[in-house]
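Following this message is one structure expressed as structure tokens.
Some chains have been omitted; the remaining ones sit where they do in the full complex.
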Amino acid sequence: MKINTWFGSLEVGSGGEILAFDLFPKGIRELALRSLSLRSSRENLPPEGFDLKAAALECGFVASLSEYYSLLHEVTLEAAKLQVSEAITPDQRIVQAVEALDDINETTNSLSERLFEWYGGYFPESGLVGEALALFIVKYGSRENVPPDDPLYLKARDSMGAKLETADEALLKGFAESVCSLYSRRKQLEAYIESSMEALAPNLTTIAGPMLGARLISIAGSLEKLAAFPSSTIQVIGANKALFKHLRARAPSPKHGVIYSHPFINTSPWWVRGKVARALAAKISLAARIDFYSATKDLSLMGELEEKVRKIRAANPKPPQKR
Amino acid sequence: MPDIKLLSEGIFEIMKDKRQLATLNLDPGKVVYGEKLISVEGAEYRTWDPRRSKLGAMVLKKFNIPLSKDSKVLYLGAASGTTVSHVSDIASEGAVYSVEFASRSMRDFIRLASRRKNIFPILADAGKPDSYAHIVEPVDLIFQDVAQPNQAEIAARNAARFLNKNGYLLLSIKARSIDTAASPKEIFKEEVKKLEQAFEPGFEILTARDLMPYHEDHLGVLAKLKE
């Protein structure tokens, strides 16, 4: 019986005695690569309870147990490092970008609110929020610098806001610059996710849109896992809390998770949203599977979904009567 | 000078400010996960937080811990190595084959493994023991903490291939990873039954206790192969 080990191929007799062997060269990297290549082999496995280290000694692969362990330590370490270096697949890169985008969104909102509150003491009438406010502050600082041709000139001139001292103006401008930097980061991440999604999962991107598609992959963990989910799971991805409550306390089953943000659902009247969500989840599941297994674009998917949603809406023109 | 008590081979209780579980540091001067180092008469101990380690909790719940300094261990679910580091301290002249499936955890685990000669990292699915059959020798103990719904099956498969006739299985079962809705008690009963009967080889349960107050809804199990 032939068996494969990390240090070589052996021919073993029925009593476990070694009849012949073909040892690998002792290079760490080479041994690690061979070891990795053996991972998925279903044949020539050592029999249950086979003592690898005794065999390695017997064949003369190593001169001592301590050499055996020392070499195996280096080889397993190298193999693990090689695997780790290959772990960042295209869908994992999208997942990283989605997570980074979530962090950026959260911090941008929090710093934008602070800027609004802070600058509001100096020019509460500006009516500006978010990036527009940050850009305004970077440009002018104090409202005294707003020129007559700016649409906000009159409001700035007549503002009840306090006078902005030079030191505070520098502080606010710097703060606004950081906020602007975060807004451009947001755009950069969104653009990356859009183009990566189109390349990785064209069908999912068509059906769900790039951002929702990326979010689904991110919550599932990978495109492979998303493709493996039943569509009933996809329907409630991101509704963990509600789902947990449903399972534990027999609360009503949630109708939709993150797919709620899809325009087909949030533009539908409330009484058909559950049905639309079910149809959408089914199509997303199909799209993810095509993307994972064949990666070719199926041009008919979107038309089918639109038709299905149209039918659902047509069949349910009115809200159900309350009982 | 702190008072030191031996609880099990290689496992100590040190009294310094409070009672603390500890092992002798195999990698002197280095800390793995923020634990404390306590030096007593030239020996350096690493404290071991039972709230961060199922095995540590099992020690305090008075499980018999079948580990000695030359133990060969198959550790399934190494994560980033918090507990493995203590197993490595105890089996200082043995071997700890450490299987972990998540490459993110393995990234951190490699840092630990590279400093300790008795750790052999394996990035693989513990449910597929064939994939590391060319590496792992027969072992004296399988420790398993994998949080998979089919953990009884995983234990059986690994035991069939790698566990010595007289070897032991130490298992931590997390109720939530089996079923989020059922009661932990029911789940534990079911899982123990599976360990005993559902797969070849069956196990004989030696000890089964919950790991409160260190871990909620976790059952610790010590078992050996049926004769």
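Labels A and B are assigned to the chains in the order they are written; within every chain, residues are numbered from 1.
The rule we apply is simple: a contact is a pair of C-beta atoms (placed from the backbone, for glycine too) under 8 Å apart; a residue touches a chain by one contact, two chains touch by 3 or more.
Keep in mind that this is a model prediction, so the values were computed, not measured.
Novice: Need the per-label copy counts for the whole complex here, not just what's displayed.
Specialist: Full-assembly copy numbers, per this file: A x2, B x2.
The definition used in the following text is that only the chains that are shown with their structure count from here on.
Novice: Find the geometric centre of each of chain A and chain B from their Cα atoms only, then give the gap between the two centres in Å, rounded to an integer.
Specialist: Centres of chain A and chain B (C-alpha means) sit 31 Å apart.
Novice: Which part of chain B faces chain A closely enough to touch in the complex?
Specialist: Within the complex, chain B touches chain A at residues 95, 103-104, 106-107, 109-110, 113-114, 117-124, 130-138, 160-162, 164, 180-181.
Novice: Given the complex with chain B, which residues does chain A contribute to the contact?
Specialist: The touching residues are 4-6, 35, 38-40, 42, 45-46, 48-53, 69-70, 72-73, 76-77, 79-81, 83-84, 87, 244, 247-248.
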